[in-house]
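Removed from the display is one protein chain of the complex; every other protein chain stays in position.
Moving on, here comes chain A:
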Amino acid sequence: MAASQPLTSRLTYTAEASSSSYSPRRINIANHCPTTDEVSAIILDPGYSSVRAGFAGEDTPKSFVNSHYGVSDAGKFTFGDDAIHNPLAGLDIRNPMSKEGIVEDWDTATQLWEYAITSRLTSFKQSDPRINGLNDPSELAMDIEEVEEGERTLGEHPLLMTETAWNTTKNREKAIEVAMESWGCPAFWLARNSVMAAFGGGKATSLVIDVAPPPPHVQKSPIAGNWLSSQLRSLFSSTEPRVNLVPHFAIASKTAVDAGVPAQATYRKYENKIPDSFRALEEERVLTEFKESVVQVWNGMGRLNTVNANGASNTDYVKTLPGRTFEFPDGANQMWGVERMSVAEGLFDERAALPVPNEPALTKAQTIPEMVRQSLAAVDIDLRPHLLGNVVVTGGTTLINGFTDRLHNELTAMYPGARVKIQAAGLTAERRFGSWIGGSILGSLGTFHQMWISRKEYEEFGVNVVEKRCK
């Protein structure tokens, strides 16, 4: 059962969604849509790279905070993109989450999430209705003292949190403890983020392929956004001329050079050594930029190294295509031809994956098509065509050019008899925040309010109520 557990959790029971006429796609604010009933619930979707938080019923999270945080020498924590990209001497960059999306450092994670919520959501309070002039002035004479009642972070907001499918019982219990004890939520719910991604795609049952910094949820596999970064690093170290990855903060000035020529830049000197973790974070940003602008997935027929009848492989064809130039922060620039496709080929073809030092080579079972195959094999035959007809693609890495086409090609080649339909949100934000949007839909459904774990239930049954209810 263990093998099928991550997948079948996708079929998670959603009485609240199916018992009403569930119209998921667009969320109508407030009372226009009869299925929604806003209770100003907060949706918190923490991940390895970022924490998303916002009110239920909105279409994008209001608060988007980098999961990395800085710790100064004095032990002071700094959160958020505004603070952590400062090259300070003692600033150590850490992340409370493991790369698998599981919380490792609960104290900091709590602080980080609290920052994500309070910085954008609850601390920005609407001015008191008695003084903002929107209401009947006859009601002005009320007690002002009551305004200060919200000393607890989420005193009046139910909290819906997402988790990975492989979250541990201990972690789940800790989550409800934090929500109830530290934040004082009136109600709490823990939802699987893959299920939420399916909801965000408008499906009640679907096969979710989430390629985002936390690894894909179909089956666990290391390939994901960070894996692609490591592929890029090994690509840079193997190309000729060798690419020297220097992040922006280390560059004082640069001069334009021709393609392929070593960079001529003056580097910034820091008196104190900048921690390696900070440099890694900044390098990651450059890599992200590279991924966004250069990397592409081969989306023609077959695989990149497939040889067609004429004896010419797709690689040869790609070589004839115009490449793309990318200028690194130090001014070095280069034309990227076939490399920009071959670097992402490992997502689909384990033999094309570049070797990454200190990491085991990618196995066949870890590629996306193979994971889909395993997932499908784990479920009942009656469900398989249905799942293939509802493939929801989510996660930032899926935004790489050609990813969806390639996935469709691979799946139709694998299951020629079945109808494969891929549901990929067209908007970047919807793709990146798929699971948050699903949570937003769920949290604003009128029929969901019977599901919340209320404070009273928590007090009555203790922390393990979350195991009993959220399954």
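We take it that a residue touches a chain if its C-beta (ideal position, glycine included) is under 8 Å from a C-beta of that chain, and two chains touch if they have at least 3 such contacts; residues count from 1.
Keep this in mind: contacts and distances are computed from a predicted model.
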Options "Nuclear cap-binding protein subunit 2", "PCI domain-containing protein 2 homolog", "SWR1-complex protein 4" or "Presenilin": UniProt name of the undisplayed chain: "SWR1-complex protein 4"
Absent-chain contact - pick from A:G54, A:G80, A:P186 or A:G202: A:P186
Per the touch definition above, residue among A:V307, A:A365 or A:A413 touching the missing chain: A:A413
Candidate in contact with the missing chain, chosen from A:F55, A:Y69, A:F403 or A:W452: A:W452
Missing-partner contacts on chain A, residue numbers: 1, 4-5, 8, 11-13, 15, 18-20, 30-31, 37-40, 134-136, 138-139, 141-142, 156, 158, 186-187, 379-385, 413, 415-418, 445-447, 449-450, 452, 454-457, 471
